[in-house]
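With one protein chain held back, the other chains of the complex are shown just where they sit.
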Amino acid sequence: MADPVTAPAEPLLRVEGVTKTFRVPGRSRRGGLRALDGVDLTLGRGETLGLVGESGCGKSTLARVLMLLERPDGGTVRTAGVDPFALRGKELLAWRRRIQMVFQDPYASLNPRLTAAQLIGEPWLTHRDIVPPERRAARVRELLELVGLRASDADRYPQEFSGGQRQRIGIARALALGPDVLICDEPVSALDLSVQAQVLNLLADLQAELGVSYLFISHDLSVVRHVAERVAVMYLGRVVESGPVDEVFAAPAHPYTAALLSAAPSLDAVREGSRERIVLKGEVPSPLDPPSGCRFRTRCWQAEPRCADVVPPFEPAPGGPGHRVACHLPLSDRAQATEHALQ
Amino acid sequence: MLTFLRRRIISSALPLLVVILGVFFLARLTGDPANLYLPLSATPEMRAEFAARNGFDQPVLVQFGDYLAQLVHLDFGESLRTAQPAAEAVLRAFPATLQLAGVTMLLAVVGAAVVGSLAAYRPNSAADRGASFLSATAASIPDFWFAIMGVLLFSVTLGWLPTSGTVGAAAWVLPVATLLIRPFGVLVQVVRGAMVSALSAPYVKVARSKGAGEARVVFGHALRNAGAPALTVAGDLAVGMLNGAVVVETIFGWPGIGKLMIDSILQRDFAVLQAAVLITALTIFALNILIDICYALLDARVRQGVMA
Amino acid sequence: MFPLRQATPSRVPRAAVLLATGAVALTGACSVGGGSASDAGDTVRIVLPEEPPTLEPCDASLTATGRVTRSNITEPLTEREPATGEVQPKLATEWKQTSPTSWTFTLRDGVKFHDGSAFTAEDAAFSIDRTVSSDIGCNVDGYVFGDSELTTKVVDDTTLEVTSAEPDPILPLRLSFVEIVPAETDAEGKVREPVGTGPYRIEQWNQGVSLTLARYDGYWGTAPAYASARYVWRGEGSIRAAMVNSGEADIAVGLAPADGAGDAAVEYPNNETSYLRIDATKAPLDDIRVRRAINYALDKEGLVASVFAGLGEPAGQVVPDGVTGHNPDIEPWPYDMAKAKSLIKEAKADGVPVDRPITIIGRNGIYPKAAEAMEVAQNSLLEAGLRVEIKMLDVNAWLEYLLRPFPADIGPTLLQAQHGNQAGDAAFTMGQIYGSEGAQSSYGTPELDTLIEQAEQASGPERQEKFARALAHQNDEVVRDAVLAHMTGIIALSPNVEYEPNSATNDEMRLAEMRPVN
Amino acid sequence: MTVAMEVERLSVDVRTPAGRVRAVRDVSFTVHSGQAMALLGESGCGKSMTAQAIAGLLGPVAEVAGGAVRLDGVDVLGLDPASRRKLAGPGLAIVFQDALTALNPVYPVGTQLAEPFRIHEKLSRRAAREKAVELMDRVGIPEPRSRLNAYPHQFSGGMRQRLLIAMAVALRPAVLLADEPTTALDVTVQAQIMELLAELRTEQRMALVLITHDLAVAAEQADHVAVMYAGAVVETGPVAEVFRAPRHPYTRGLLDSVPAAGDRGTRLRSIDGAPPELADLPSGCAFRARCPLATERCATERPPLAETGPGRASACHYWKELADG
Partner (left out) sequence: MTGKASMLSLLAKDRFASAAVVVLGFIALCAAVGPVLLGDLAVEQNLRAVNLPPFSIGHGWEFVLGSDSLGRSVAARLVVAAGTTMSVAVPAVLLSLTVGSAWGMWAGFSGGWRENVSMRVGDVILSFPSLLLAVVVLYVFTPSVANLIAVLAVARIPVYLRTARAEAAELRSRLFVDAARTFGTGSGAIIRRHIAPSVLPTLLTVAAVDFCFVMLTESSLSFLGIGIQPPDVSWGLMVAQGRQELQTAWWIAVFPGLAIVFTTVSAAMLAAWARVAGDPGQRWRLTLPRKERISA
């Protein structure tokens, strides 16, 4: 899909300073829920970017903004240099084909009253020219087989499938328009372990085969570590750390990333014996009333007065290139993190 | 909560105006009442006199303006039929309907809560299917048929109850029963449906896991959650009852607003009709707000604006 | 097991009481009406179809009002005897015509109003003026006097002179509709609870629920048997009948045969005559053959036997026996379908558009089974070869068709109507119904107009004869309606009460004529 | 070590379109006071059904088809409903997965927390509420007294789960069944909850049955593990041993499916296919269709759960080959 408008340097997807505030009944607009607060991201062609964070950090809102399901209050979204929010009519439809989404919940995102074939073919009812009507049945069968289902499954209803199979239908539906980018919002978190592995393999195969880029949203660090090349960590509507997966996981620069990594249970407990872990105190503050300065400071063990006053800039981290962090006191290595936390 | 109520009150006031407006103009589309109130042999002079006396000789818009001006002073005009202030007739009739409807709704809600819950307790058991069938039947029995048959059986044949009237507790039985059947039938079905899903909710299992008895589980935990849909339907039924107790009121000589309203439509007694519609609309308006408050009492999420 | 059919609370089964009292307790005090549940035997309990809108005497020509007010609460100067049609003394003891336009009345002495004041000619003059000449819109004025004006002159306390603008041979009869109220009564507006001279005074009117009259101890005449009378009202005929059968009421009025009064039912001729008004101005009804055919085609005997359940009597004229002007020679039109068919065929052959749809304008509830009666009529007319549709209306909509000016753009119609001559003189019938300009008349002829006019001026036997002639002319040469039947009313009467309804019962139900059995 | 609860050959049948289906088949395990037992398996394997059968909370379509659940030597399955209710709370308590739906949305949490005391100890409203405050404090809810009248939706997911746990441990049960207690929670919160459960366990000498699909959670929290597949237990043993050297190919497959550090970009080893329909179990071993070791014998002979070592058992004909290979 060569696009003459796209400058070669322009990444496939660029998000800059995106903010999104939801109105809350009984509060002023300014006092609304800050779901996104200046998010920056880029996603290159054929790349997989992992986006991790806990519930309420804004990662799903970001996905919805990217899918134009929500309109941001500020900041820019560019896909191949185009602002999708400025598009209308045919152009918008054309843009829609390039970016598609796989939802977290394969139960809720598939209408239970439609068959697999109807579900997969649903986008074509809007994008009528993409597959001629007489070809559609065949194309559905191809897609089913592409995602590892049988062509004979076409007439079954979602509830007749297992969770993993449903997620495959969801993926097939997203692929029906031949997108360049797939936003995968927790695509495997509702799935069983053995099935999760199958779906992750499928996503990897599809990327190899079709060259799609993934924005892979997940709260499961081990999954992100497995699929993504780069990772961004979100906390309370902001990206607090981003960088190559191996580096971020091996040497988290932000205390939150460190805590997250430490909290995740691991089979290593069995393999290596029990370990000490950082257990964060308290709760994630309400996005209705976020802390000033660094959002994490209320739970951070190394917070200083300036953390409350100054929003830490998103800057290159002490580690390698491409590793950025928004912290006044970035950690230098993982050992240090653990050490501090346990004091 | 207060914001929520304030907004609700403001947004409901406009419909109230539309109702007032609509009734005024629609009523005047139903023809000149002079024929009804004057002797058949009335002379044209008498007709002119009648029209002048009642303001019907003015253009309708002028009449409406006068009416609004009167309304501001809480003057609802005078009945053509009885020459009494319309407000008086309406305020006399209204409590009777309110009491009748109130008692009926209370019994319907309580009865449906019990029967609907028991039916939902064992879905598709014989008791459940029986309850569903009977409630569907009850919801479709013609009320006047039920009323007259009730009078024939209980008053004339058995002599247990008075045929009609409003004096004494026994006089309430047949009117309330007649008014009750349809709401009861409808509500049983609603409660049953809501209870089936409430009873399968996890918190019911939690309650049982705490050692709660079945009565506590069904009526303490599940029923309150099933309240919202039942409340909505009960509200609609109550509204219907205010507008539609005509049959019962006519048959049993219950001096209520439903009969007053129908009589004033048929008698083209505009002032009374307008006053009656206004007060029922106000009541419905109040009822809707009451239901909203009930929602809020039932469920803190509504109260706190989490769900609207 | 159920010893008594009395619904006193103590005898109601416990469950029912519990249910109901529980219900009452839950909403707080709920007693809607007053009054005790059991009335002593000296109260007569009457159940009416509707509450009197008012008891204003000058509106007493309204059935619902007059039924309670007339001759019970208030009394007129003269009174028409329903059985004979004679005008009898009431508050006037005698009267005589002193000139073609004026009459002198001698009033009864020693009569007291309910407020204790004495009845004088002043009061009588005031009442007549208030009813006939005021601006308060009295129904009696329009019903009885039309646009005629009266002047009164008080000669002395017991003598009153009444003068009419035109000669009026039946003035005393007309005055039987003017109920006498004290001169203190509001002359500018109507009163709902009048003071009168009648045997009963208003004790308590619990609006919407009941009305109680109590015997007036200062009544000038014979004291009535019942110490009080209590009226209640129920819209449903079968309930009214059931109330008598269950002992909750002594008399139920306005019943239909199907209401199930059973043994308690008492039938009486109610002075009403049902007919179909033929709109003779529009084709095909403008052809007299068609109008005659309609009369032949209607099976009046069958109608009375089936729809009216045998109550009533096939009729040939709207003026029944006992009303001045009744023509005993006019027979009901015979049922002759063959003749009807041939008349229609004949008319059709002459180019009369008998295929044009004719609409029967009916009125629901005008008499019991009104719609069914029209279906029977429709059935017969269809058979005779006409095209007929039915349109049943509510009262006000129907009145638009009954009264001038008639709605525009309607085709030929047959109007379901009923005429009751309460006053007992054809003058109250003929001009209105048959005159070219009559309020209820859609068609008339100059000849008929002349005949009616002459009759109205006449008095005595001549009056009777002239009206009868006019009726015969209508029936033979004009054929402007198809008279169906003289109707019969039903009341339910408890065995405890002795009362004989008569043709006036509908409009004037005299409590004084009721007495307990032994 | 005292045996807190003994489950013996517990079977549960479910009514389905195809007739009665055995959803749980001869499940046996034992938990000791103060210890944690993980019931591990994927969705639909019958682990939740087992827990509900033990707690007596099976829905209208399911019923216990056989077996015994002994609590303090008494078979609770044989008790009449009233005696059983007496045990619910003080003897056996259960924590559900979804704390939002497991708390009644229309009552303040204080009322719900007080309920066990009201039911079992017949405490007055006031006294029960005092106890509720203590409980909230115990499970780490800040400012418990002021939050007594708050409603479930006003709490975060983690706090809700704490409330649910508080309710379950209110009467100091001998055995606590925790059905996926942290699945809906974030990892940082999950760590907090797991810590709380561990504390309660040691403090109250409570036996914990931890129902989970998460191998890592089981590995970190449990002493013993029972792996379930298609309604039956396929392997049991001390968790460290089982995870280090699984003796059932299914356990092995699960362990292999976990993405591990350093394998990015490589294909994960997954278990092929999907679990069988319970209504349509294959003959012999239920796992054989997905098993790399399956032979003809597996199709004809259902492998029993047989002891493979001290405290360990496996339901595989070829556990030795697996251990060696």
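A few comments on the model shown:
Letters are used for the chains, namely A, B, C and D, taken in the order the chains are written, and counting of residues starts over at 1 for each.
As a convention for this text, contacts are C-beta pairs under 8 Å (C-beta built on N, C-alpha and C of every residue); 3 or more make two chains touch, one makes a residue touch a chain.
Remember, it's a predicted structure, so these values are computed and weren't measured experimentally.
When the missing chain is restored to the complex, the residue among A:92, A:138 or A:208 that touches it is A:92. If you put the missing chain back, the residues of chain A touching it would be 64, 67-69, 92-93, 96, 100-101, 103, 105, 108-113, 115, 122-123, 125-127, 157, 159, 170, 173, 177. Even with one chain removed from view, chain B keeps its contact list with that chain: residues 11-12, 14-16, 18-19, 22-23, 26-27, 29-31, 120, 123-124, 128-129, 132-133, 136-137, 139-145, 148-149, 152, 186, 196, 232, 236, 239, 243, 246-247, 261-262, 265-266, 273, 277, 280-281, 284-285, 288. Interface residues of chain C facing the missing partner chain: 237-238, 241, 256-260, 299, 302-303, 305-307, 362-364, 368-369, 371-372, 374-376, 378-379, 389-394, 397.
Basically, only the chains that are shown with their structure count from here on.
The mean-CA centres of chain A and chain D are about 31 angstrom from one another, to the nearest whole unit. If you average the Cα atoms of chain A and of chain C, the two centres end up 87 Å apart. Listed for chain B are no residues, as none touches two or more other chains.
Annotation for chain C: no residues touch 2 or more other chains.
Only residues 42-43, 156-159, 186-192, 194-195, 213-217, 219-221, 239-240, 243-244, 253-255, 257-261, 263-265, 267-271, 274-275 of chain D touch chain A when the two sit together in their complex. Those residues of chain D whose C-beta lies close enough to touch chain B in the complex are 52, 55-57, 59-60, 85-89, 93-94, 96, 98, 101-108, 115-116, 119-120, 151, 153-154, 164, 167-168. Taken together, the chain C residues at the contact with chain B in this complex read 2, 4-7, 9, 12-13, 16-17, 19-21, 23-24, 26-27, 30-35, 37, 53-54, 56, 61, 135, 137, 139, 141-143, 146-147, 189-190, 192, 207-209, 232-236, 238-239, 242-243, 245-246, 248, 394-397, 399-400, 402-403, 432, 439-440.
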